[in-house]
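Provided herewith is a single structure, encoded as structure tokens, for subsequent inquiry.
A single protein chain has been omitted from the complex, and every remaining protein chain is retained in its original position.
Read from first to last, the chains carry the letters A, B and C; within each, the first residue is number 1.
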Amino acid sequence: MTALIPTEDEVMLRDAARAFCEAAGVANLRAVRDAGKPYDADLWAEMVAMGWAGVLVGEDEGGSDMGFAAANVLAEEMGRSLIASPFLSSAVIAATALRRAGRSAAAIADGTATYALALDETRKFAPEATAMEARALGNGFVLTGSKAFVAEGTSASRLLVLARAEAGLTLFDIDAESAGLSRDRLALVDSRDHAALRFEGVEATGDDVVGEVGGGLVALGPALRAGQATISAELLGLSVGAFAMTTGYLKERKQFGRVIGSFQALQHRAAHLFSEIEVTASAIAHAGRMLDADPDNADLAVSLAKARASETAGLAVREGVQMHGGIGMTDEYDIGFYMKRARVGAEWLGDYGYHAGRVAALKGQAAA
Amino acid sequence: MTALIPTEDEVMLRDAARAFCEAAGVANLRAVRDAGKPYDADLWAEMVAMGWAGVLVGEDEGGSDMGFAAANVLAEEMGRSLIASPFLSSAVIAATALRRAGRSAAAIADGTATYALALDETRKFAPEATAMEARALGNGFVLTGSKAFVAEGTSASRLLVLARAEAGLTLFDIDAESAGLSRDRLALVDSRDHAALRFEGVEATGDDVVGEVGGGLVALGPALRAGQATISAELLGLSVGAFAMTTGYLKERKQFGRVIGSFQALQHRAAHLFSEIEVTASAIAHAGRMLDADPDNADLAVSLAKARASETAGLAVREGVQMHGGIGMTDEYDIGFYMKRARVGAEWLGDYGYHAGRVAALKGQAAA
Amino acid sequence: MADGGQESLAAFRDEIADWIDRNAPADVRGRDFDESDICWGGRNFVFKSEGQKLWMDRCSARGLTAPRWDTAYGGAGFTRAQEKVWLEELARLRVKKPLESFGLWMLGPALLAFGTEEQKRHYLPQITRGEIRWCQGYSEPGAGSDLASVQTFGADKGDHWLVNGQKIWTSYADKADWIFALVRTDREAAKHKGISFLLVDMTTPGISTRPIRLISGKSPFCETFFDDVVIPKDQIVGEVNRGWDVAKHLLTHEREMIGGGGSGAIGARSIGSVLADGDITDPHTVARAQKLEIDSLAFGLTMERYRDLAKQGGVGHASAMLKYYGTELNKDRYELLMTAGGSDALAWDGKYGALAPEWLRTKANSIEGGTSEVMLDILSKRVLELPGE
Partner (left out) sequence: MADGGQESLAAFRDEIADWIDRNAPADVRGRDFDESDICWGGRNFVFKSEGQKLWMDRCSARGLTAPRWDTAYGGAGFTRAQEKVWLEELARLRVKKPLESFGLWMLGPALLAFGTEEQKRHYLPQITRGEIRWCQGYSEPGAGSDLASVQTFGADKGDHWLVNGQKIWTSYADKADWIFALVRTDREAAKHKGISFLLVDMTTPGISTRPIRLISGKSPFCETFFDDVVIPKDQIVGEVNRGWDVAKHLLTHEREMIGGGGSGAIGARSIGSVLADGDITDPHTVARAQKLEIDSLAFGLTMERYRDLAKQGGVGHASAMLKYYGTELNKDRYELLMTAGGSDALAWDGKYGALAPEWLRTKANSIEGGTSEVMLDILSKRVLELPGE
């Protein structure tokens, strides 16, 4: 496996992505929120033009095919500046699912389509417990049920939907404007695009099935791993961004006649947070390498990354707000945006408890 | 219920106990250890003379009958100075069990007998899972099995033994020198008297049953609660003692040209520990009051006290050793004795996880 | 009414209960109240109902909006025991309090301690009658925990001060009639020595306010700007340049109000309300919930124990522990609630109502009224007596 530090190519990609994302800055998310938009379409068009939407799409389909570690690099930089976009749902999760199933992902790479993943039905991530019905009808299916927490749910042009057919869980690729489908925007704390979906007799053909009928979890597996690793990278970037903002503040803010960063109690907490971020960064780097080198055995690496990233991001934003004091509580200041996104990111695609349980189970097997 | 602060009588008792225990000091436990003794018999004789052994024994039996809050006061002071004695096993647990069952505890009060509680059979506290056999034989029983972790196990003259008769768990009061009983000293880290016991056909008569045959847990319940509350008080005292030693050291030790107690990172950790100790002290005070006012409904208060005390003592000794630095690692210095006793005390009569589960279960009932 | 024993207190209880029962209108009785039911008084206050106004007026006529103040200042002259009975009977009869205000909580006590007789007779009855609503002007941008670093400056112009500067975190400044503010009146003096405690009519030309939006959404907090504001010399409490004494007095008061996170002022949802669905079984969340239950129970007992200690002669600076521990515990509680609530908890207004904004709001608990760091400093220096640098 490649070393856990970035390759030269990855360093170049990171520098370019950082410059781009920092130019937009948290101001971009703030503007998106204040305008009530799902994300900045112009910014996304630029990302598409740079090949980001096709990062996991084959070159034969117009993708840049840079791989999972590269997708992590991009997500980390987006996390640092809290850039809102369909990158994770569409360019990572959907592109991986489609490609592994031998379907075209060209529309993702060229930006003509964006995807959302319609999976969660209750407040906690639990794919195996999916209840949405996919009733057979002729050569096709009729989908009935609801999805509770769908990222990019209002803006996506297409949906990956997991539903229960007679043969078992099955993954569908359907038009987001299908008849019988209603999408209600959820106003969540991170000001990004989320929706609750209701399916009332939505029709799907046999061609809409991704992978095999009854093989929905098999089809979804690689995509979930990719999404979990990449949201972890975003959370790492978010932690780094919040931490940089906080140490910057510690160096400039004065109280009681001295810079507050000179108070040893704050110094030790900052140094501890630095350590946690460094340790989490290793888990993220490892997950990217594993997905590129041996994707079907990356479960442990991915759950390790998601558990660490969720926890570290929580600590980074709690310390961030507290160390900023009163100003950190104001909407005018950016640190609160980090706290809100960290909360949603920690929950999405499995929280700390879920992934800790996965790590324990996978390690248990390994030891046996 | 009486207020959560000490009464005038309790303040007097505390002051007297503190003077006595501090005069002995940790040096007493060190001497006991170096001499390989279970405890200092002369010191215990003085405690008996002061009425401490009879703190829960009725005045008609020669006891001082001061109650559970008073027993807590004594245990807390013993904890501060790490005094080793049969106080908890004999004067608290056994005295409570015998008294509630209408049996004489006069021998405990006057010091002619000391008791040990032979209960745990595995590495974790689980009275309901007791497996030791009490086979009926004529009007009596034959006890066979083993007990793994018996405090005061080598020195006690009598034993309270929980065993499983046909009618259910039954509590026996037997001579520690009974035929068929062997006691092996366990060299545990706290340098106090512990033993593993083997019962090979030990005979007990019907008169040896405490309470009802099959009613062992009923007979033991009040005694366990008393013991759990009092070990909690000891752990609180231990925390206070370790903390006092530590803050004393912080005020005198110099590093890098200044007193280390002036380093803000250590100050904040000390202040946090102070807070934890204060919060735990309230739980201990409450448990004492509940045992005196309404002993049969004191389960929640007692488990709350034991959970808090176990956790706080752990923090107090870990911070204590770390803040002492290298010298804290030497046997010559006393802080390590606190760490070792805290570990044993946290385990005995149910650890944090056990009592946290009890609190959750009892609160769940209350809410239903 | 004399400070009688148990017997006369029982008679007092009957009497006051009877009075409440006869005078409290239906609008202020017998249901669960929320924040919108609070009567704040003041020139611009919009009463929620006729009964709300009637109840305030009836109570203030009897001095019951400030029961322990002297009758000369609009109070009822109650003892502490009598006040307790009054509050107990209100709670028992499920009748809400007639008036809440910063005037009652903060300025009143400051005037009673530091004001002139003339000031007491002028300002206090306006407060008890709910005529004037006060707000507090302490914090400034850039001051934070270092409250004494006041930059708002009042230039001495003979018969008045000409004040320029800016205050922040002035709760309800946009709704208040008057403000009590710390203003630097001597730039040469030591930090704590050149501050005065001034009273200012918010309608004075040059004063403007702007509400502050928090990460949790709308808030009662404002920024308040002073632009060449003229303040007559008699609108001062205490001596010139000795305003810090007054402020310190009030800060102690405020800390006691905010402290005690587990219950009361800060408010706390029970974990069970969110965890109860039974689908959360992962050991991390369960362990956190059990620990939070334990710590909350023990903290509740600690508040009780400290009240007992206070009665016996005070707890001194150790009360900083209640502020520290209570607010940190409350933040932990809401972190856990968010975890337990999962995606249902992420909405601004969702299945659990305003849980998410409440969670965000708790982050201020350990900042306002003295940060956790300041509390730990107080504990280490004043209680543990650890040395300074």
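Points to keep in mind about this one:
Quick note on the criterion: contacts are C-beta pairs under 8 Å (C-beta built on N, C-alpha and C of every residue); 3 or more make two chains touch, one makes a residue touch a chain.
Source: prediction; values computed, not measured.
One of A:Lys147, A:His286 or A:His324 touches the chain omitted from the figure, and that residue is A:His286.
Annotation: of A:Ala16, A:Met50, A:Ala126 or A:Ala270, A:Ala270 touches the absent chain (contact as defined above). Only one residue in the set B:Ala265, B:Ala293 or B:Leu362 touches the chain that does not appear here, and it is B:Ala265. Only one residue in the set B:Asp40, B:Asp120, B:Asp208 or B:Asp292 touches the chain that does not appear here, and it is B:Asp120. The chain not displayed touches chain C at residues 283-284, 286-287, 290-291, 389.
Where chain B meets the omitted chain, the residues involved are 120, 122-124, 148-149, 186-190, 194, 253-256, 263, 265-266, 314, 318, 321-322, 325-332, 336, 339-340, 343-344, 347-348, 351-354, 356-357.
Residue-level contact of chain A with the missing chain is found at 3-5, 247, 250-251, 258-259, 261-262, 264, 266-268, 270-272, 274-275, 278-283, 285-286, 304, 307-308, 356-357, 359-360, 363, 367.
Throughout what follows, only the chains that are shown with their structure count from here on.
Our note on geometry: chain B versus chain C, Cα centroid distance of 44 Å, whole angstroms.
If you average the Cα atoms of chain A and of chain C, the two centres end up 42 Å apart. Touching two or more other chains at once are residues 263, 265 of chain A.
Residue positions 373, 376 of chain C are each in touch with at least two other chains.
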